[in-house]
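Removed: one protein chain of the complex. Kept in place: all other protein chains.
Up next, chain A:
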Amino acid sequence: MFERCSKSWRAQRSEPGGGADGDDSLYPIAVLIDELRNEDVQLRLNSIKKLSTIALALGVERTRTELLPFLTDTIYDEDEVLLALAEQLGNFTMLVGGPEYVHCLLPPLESLATVEETVVRDKAVESLRKISQEHSPVDLEVHFEPLVKRLASGDWFTSRTSACGLFSVCYPRVSSTVKAEIRQHFRTLCSDDTPMVRRAAASKLGEFAKVLELDYVKSDIISLFTALASDEQDSVRLLAVEACVSIATLLPQEDLETLVMPTLRQAAEDKSWRVRYMVADKFSELQKAVGPEITKNDLVPAFQNLLKDCEAEVRAAAANKVKEFCENLPEDSREQIIMTHILPCVKELVSDTNQHVKSALASVIMGLSTILGKDNTVEHLLPLFLAQLKDECPEVRLNIISNLDCVNEVIGIRQLSQSLLPAIVELAEDAKWRVRLAIIEYMPLLAGQLGVEFFDEKLNTLCMAWLIDHVYAIREAATCNLMKLVEKFGAEWAQNTIVPKVLGMANDPNYLHRMTTLFCINALSEACGQEITTKQMLPVVLKMSNDQVANVRFNVAKSLQKIGPVLDSNALQTEVKPVLEKLATDTDMDVKYFAQEAISVLALA
């Protein structure tokens, strides 16, 4: 359809002003235009997504004079249609005649910027920001800036929130008089009556600060920032924390103490846990923004307080940042700060009453070992790891186990292995299958770090036990795990340790276990290679074609299809083919189907 229409567009370009007359290329466009108002939202959506096709067919002038006015009035539509429209209009400049006419796109985007659905509004603002770059400086002041003003002084908060996102794109490109007006508008919105607008202003404060001249950052932005950071609404104050990061990066170091730090200190001790949570969540960014000196003097105690906060959500957010915070400490005093200030708090968190806090800590604590080095790790961190490995909450233990690689680099895993083993065994036998599943996923990693000897001695039995777990997802994961282990330890190891056990299950009275044998063979054949597959696995598979359970038989067919490419053509012709042919005449429909499928895939017919 698109090719056709570009043809008609070319036709139109060659004879300007005239529509394509009577030719068949009109029909698909006519359909698209009609479907702009179809009852079916999918068809409308489809038409909106092909808006560029319609615009090309209409030509730039009719797009400007007819299509855009129509679209401006379409704001009654479903959100998904409006969202698509808002997005399309951001790429429409060429279709209305290039930058010279880009301002024609403002009316529909303006009306989209006032709808109630946030995603649509945000998309409209995004498109407006995009096309603002295509305005000439003159057009920006004649068309774009008045639109921003209209939105900023709109009756409804939806338009005022949208305005907040547009100031920063016009500010750098307008005259100083207009700049002053924009600053005034932004100031007004920062003290708007509705919390929604103040939130929008707070969330754009950082990016607006970036385009302002430094003097205005100091005179205007700081006072707005201070006001928003002490707003009566928690949801406004917490957004000011985000702005704090951008503002702090803009200011010279010597001004931070007086202009930013009082507010940041206040936020870190805010009465509302949500604001403190935000501080904890943004801690690494804040740390980088304020630099090493302030970090040492101010942020360290603040971080200690957050780690000891009375609200578990805050402690968990802070615990998540422990490693990053320590990493970014100035090198000269890093170790001393961690050992005297951070580690005592971390020790307490290990036995926190809330499991989310412990689990957040467990996901980063291992990272401290690389920062602190071997001796400190053995002396101070190891007891904490061991304590967490024994935690009652499986998630905590899992998080420790999943990060073993960091410790491995520093002290080697042997130090841990004595405690590791009981923890792994316990998780491996956890009553919740999702926990068992999670530990299986770490097995290849553990095997790599613990080495083949330790693995054979301690963990191999576990891996085999999972193969007969009563939950299918576990058996499936166990199969996949075996494959990864073979990739790690090699075919010879497989032949000696795994393959005999797997093949032994082919005689199990439980048909589910017999099927597990087949699934394992599917997974292992490639990693084990032709010889093991042909000599050891194939005979077992072929023998199982006589199984009395149809599910086993059709899985034999599937397995043969799977391992076929690994076998040589002789084995295929003499051994596999007769069996598949027999299965193809099975009484069971599914067995027949899969046997026939295997025959055709392996080209044995």
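In the analysis below, contacts are C-beta pairs under 8 Å (C-beta built on N, C-alpha and C of every residue); 3 or more make two chains touch, one makes a residue touch a chain; residues count from 1.
Everything below uses one rule, namely that contacts and distances are computed from a predicted model.
Asks: Could you tell me which of "Serine/threonine-protein phosphatase 2A 55 kDa regulatory subunit B", "Aldehyde dehydrogenase domain-containing protein", "Integrator complex subunit 9" or "Prolactin receptor" is the UniProt name of the chain missing from the displayed complex?
Replies: Of the names offered in "Serine/threonine-protein phosphatase 2A 55 kDa regulatory subunit B", "Aldehyde dehydrogenase domain-containing protein", "Integrator complex subunit 9" or "Prolactin receptor", the one UniProt assigns to the missing chain is "Serine/threonine-protein phosphatase 2A 55 kDa regulatory subunit B".
Asks: Among A:Met196, A:Leu250 or A:Leu604, which residue is in contact with the omitted chain in the full complex?
Replies: That would be A:Met196, which touches the missing chain.
Asks: Looking at the full complex, which residue from A:Glu100, A:Glu116, A:Asp332 or A:Glu379 touches the chain that isn't shown here?
Replies: Touching the chain that is not displayed is residue A:Glu116.
Asks: Considering the whole complex, which of A:Ser52, A:Ser235, A:Asn305 or A:Ser419 touches the chain not shown?
Replies: Checking each option in A:Ser52, A:Ser235, A:Asn305 or A:Ser419, the one touching the absent chain turns out to be A:Ser235.
Asks: One chain is left out of this view; which of A:Val138, A:Cys310 or A:Ala603 touches it in the full complex?
Replies: Per the contact definition at the top, the residue touching the missing chain is A:Cys310.
Asks: Given the contact definition stated above, which residue among A:Val31, A:Val142, A:Ala180 or A:Leu214 touches the chain not shown here?
Replies: For the chain that is not drawn, the touching residue is A:Val31.
Asks: Residues on chain A that touch the omitted chain in the whole complex?
Replies: Touch set of chain A with respect to the missing chain: 19, 21-22, 26-27, 29-31, 33-34, 36-37, 57-58, 62, 66-67, 69-70, 73-74, 76, 114-118, 156-159, 194-196, 199, 232-235, 270-274, 310-313.
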